[in-house]
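Every protein chain except one is present and positioned as in the full complex.
Let's look at chain A:
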């Protein structure tokens, strides 16, 4: 895979995550045997993801996405609690509680424990 020397200097760009700094993330689950291309993006290149935008030495196909995040994403996507864009997850949870919608306790526990993304999955992407 990627050699350690190429990893230095690459900072994973991340929005303010509840988890704190980005360095020191666990290795991505998928190990890839792609050869890392050396060219950078320019007109006429046939490289899909040139060096400049590959972070952590692999294609950015899956960002950190563990089972906790999966549960929270299901909470985000659930129609019953209303639109998720423009609100932090905790605010949306509080609203759901205030409106008597009984959101799952699991979600509340995860959000209050703190090591998860406080914003909804679309935050910063739309």
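Rule of thumb we're sticking to: contacts are C-beta pairs under 8 Å (C-beta built on N, C-alpha and C of every residue); 3 or more make two chains touch, one makes a residue touch a chain; residues count from 1.
In this text, contacts and distances are computed from a predicted model.
Visitor: Given the choices "EF-hand domain-containing protein", "Centromere protein I isoform X2", "Inositol-1-monophosphatase" or "DNA polymerase delta small subunit", state the protein name listed in UniProt for the chain not shown.
Guide: Its UniProt record gives the name "DNA polymerase delta small subunit".
Visitor: Check the options A:66, A:91 or A:106 and report the residue that touches the missing chain.
Guide: Reading the full complex, the residue touching the unseen chain is A:91.
Visitor: Considering the whole complex, not just the chains shown, which residues of chain A touch the missing one?
Guide: Residues in contact with the chain left out: 79-80, 82-83, 85-88, 91, 94-95, 98-101.
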